[in-house]
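Reviewing the structure listed below.
One protein chain omitted, others in place.
Naming follows writing order (A and B), and every chain is counted from residue 1.
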Amino acid sequence: MSREIEASRYRANDGVEYLRVGMAEVEGVVEDMTKAGTRLADLFGSMEDEELVIRLVYGREPEPSYAVVQWPVRGGGYPPLSEVAPAAFVEECEIYEQFGLKCSGAKGLNRLVVPPHAAPDFPRLAHRPGRQAPPPHAPHYVTGEAIEFPVGPVRGVGQESLYMGLVTSGEELIDLYLMVWHKHRGIERRLQQLRPQQALFLVERAEGLSAVGNSWAFCRAVESITDVMVPEAVERTRAVALEFERIYNHAASLAALCQATSLTVGQAQAEVALEELLRLNAAAFGHRYLFGVLAPGGVTRGPDVGVIRERFTMAVDELRRVAAALRSTNSFMDRVEVCGVVSIDDARRLGLVGPVARGSGQDLDTRRDHPYGAYRDCRVEVPVRTAGDCLARMEVILAEVETSAALVTELVQAGLRAGSVDLPPAAGAALGWCESPRGESLVWVSLDREGRIRRARLRPASARNWRAFDDAARSRNVFTDIPIIEASFWLTVAGFAR
Amino acid sequence: MQSLFGRSLHIRTIDTGSCAVCESEIRLLAAPHYDLHRLGFFFTPSPRHADLLLVTGPAVRAFDQAVKKTYLAMPEPKIVVAVGACPLGGVYSEDAFVHGSLEEVLPVDVFIPGCPPSPLALLQGLLVAVGRLAEKVDALSFVDDEAGTGEW
Partner (left out) sequence: MAVWFLRGLRRGVITTRYPKAIDSWTASLPTPPAFDARRLTPAVADRLVDVCPSGALIRDYEWLVLDLGACTACGRCIAVSRGVARSSGAFELSTTERGRLIKRIRLRDDVR
């Protein structure tokens, strides 16, 4: 690494290291990082003083730090990062859609959130349409023996809208691609100019099933800009809310797995457990899906410790019994085994997070690797499996339920309380992170001098993990395996499309 | 409505940009705690068999065509139910991405407020939709003690 890059390093008080580099050095830095095995966690653009700045976020596990590499784009284009780090491809497409900037090289890009029939003035974060724009996205052909079989965007009862193009030669699945622009609500754009307190409302609703995870990451970013310390008992309350969220999501994933394998009775039992957990959420925190619990600077609602003490173990026991019954049901186990395999290599290459990554041998968990809040004082066991199939993911989530249950008991013992600290007005930018039920959630926030959001980048775990879905679906599977794989990934389209 | 749908009604759902939580509550309607089948409601995978359309989300513009096709595919008579604060205009204001209100896209017959509406609120909405339960919101007061004699 050159001397200038070394000179531009500085470590912010939140433990994030910032590297400012020039256009010429980007490729070298990315190559070095990739060779060293550093995990590319995110890549995004941001307009700052009429100039596009691109940032790469690296997780440097096992070292407890993130590195943010940033460079201003001058002239057109930037080096094709996805050739070195394949995890960057989805974000390269995103930067092209949102900022009209393509990496050099003639690689075709995929469509993300801009619909095919969008008018040229379709709003973006900053777009300067060229005079003669080439077709924006890679052409898509299916030839030979295969046909394309469209599923969606309107899907089964109680499922999110998602268009899946299944490329098949009959029964076997050859390829699969996803379209999520039906659900793009422009949340990142909407967040601009809002105050953090107002913005939280939308951050929670970007992905309702990870409301606590994403909003905690957001709150952490804001608190690190404003230099606010949240009292320990309040941080513990946040952690309890997060573990509640994790447990109910895992129960929901189990119910979805049963549904996908047509084990109706198992589904009903898992849903009983899920409903009990949601009622416990409402009783303890005042909302079934834990909306409005966190606020920048603290916790606004709950918790009712008596209710947690009285009912938590019972609710989790319910889930445990369902899991035990599932394990002894051969027809179920046969369906999830060797289904939807994500190889260890793919999981690393694509930068996956959460239970999907942990089922494929990636030993990652921000609660342990980048301890924050109450997790600084807790020991977090991270279950890892290496098979990479639906069964491995299921075993990971079941083990995580145990970890979460133990954490809740420990945190409640240490004492909880609600309360919040007022945020002083402050300008600046910071990264926030949190281990949501689906994995590492990252939020990058930049506030202007009046304390309004200049740019908020939300990167829920769903935005990360969908990119492995096609690989998983392709691995020697047939049509009917797709719902099983989807249930075991347990991602949301809402979080991906935002 | 009651004579037509009072005993059996088939429901189709569609998501126009929700945050996935309303979907979760809708799925739970079929779970043992709520068991909507006991009330004669059934989910159906095809709009062509559906009498009632449950719509969540703020009506994303890019989704217009799919919503309209689904609606047109349903046989007459049909009921449209807007589920949650999003299609009622509470979460997203109108902009280039979303209509912000389902009424811009479809004729809405029943509104179910809530973020998300709990499964019981959904059940009430369904029963109101088929005329088996009288709605209550008209009689509800959101002011305490207008005469100065309340508990405040």
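Brief remarks follow.
Everything below uses one rule, namely that contacts are C-beta pairs under 8 Å (C-beta built on N, C-alpha and C of every residue); 3 or more make two chains touch, one makes a residue touch a chain.
Computed from a predicted structure; not experimentally measured.
In the complete assembly, the contact with the undisplayed chain comes from A:Arg301, out of A:Arg301, A:Arg438 or A:Arg498. Shown as candidates are A:Thr38, A:Gln269 or A:Gln362; the residue that touches the absent chain is A:Gln269. Those residues of subunit B that touch the chain absent from the view are 32-35, 38, 85, 88-91, 93, 103, 108-115, 117-118, 120-121, 123-125, 127-129, 133, 135-138, 140-146, 148, 150, 152. Even with one chain removed from view, subunit A keeps its contact list with that chain: residues 198, 201, 265-266, 268-269, 272, 279, 282-283, 286-288, 291-292, 300-301, 321, 325, 328-329.
Definition applied: only the chains that are shown with their structure count from here on.
Subunit B has its Cα centroid 29 Å from the Cα centroid of subunit A. Against subunit A, the residues of subunit B that register as touching in their complex are 11-28, 30-33, 43-45, 47, 57-58, 60, 62-63, 66, 70, 91-92, 95-98, 115-116, 118.
Note for the complex: subunit A touches subunit B at residues 115, 117-118, 122-123, 153-154, 156-161, 181-186, 190, 201-202, 204-209, 211, 252, 255, 268, 271-272, 274-275, 278, 288-289, 291, 492-495, 497.
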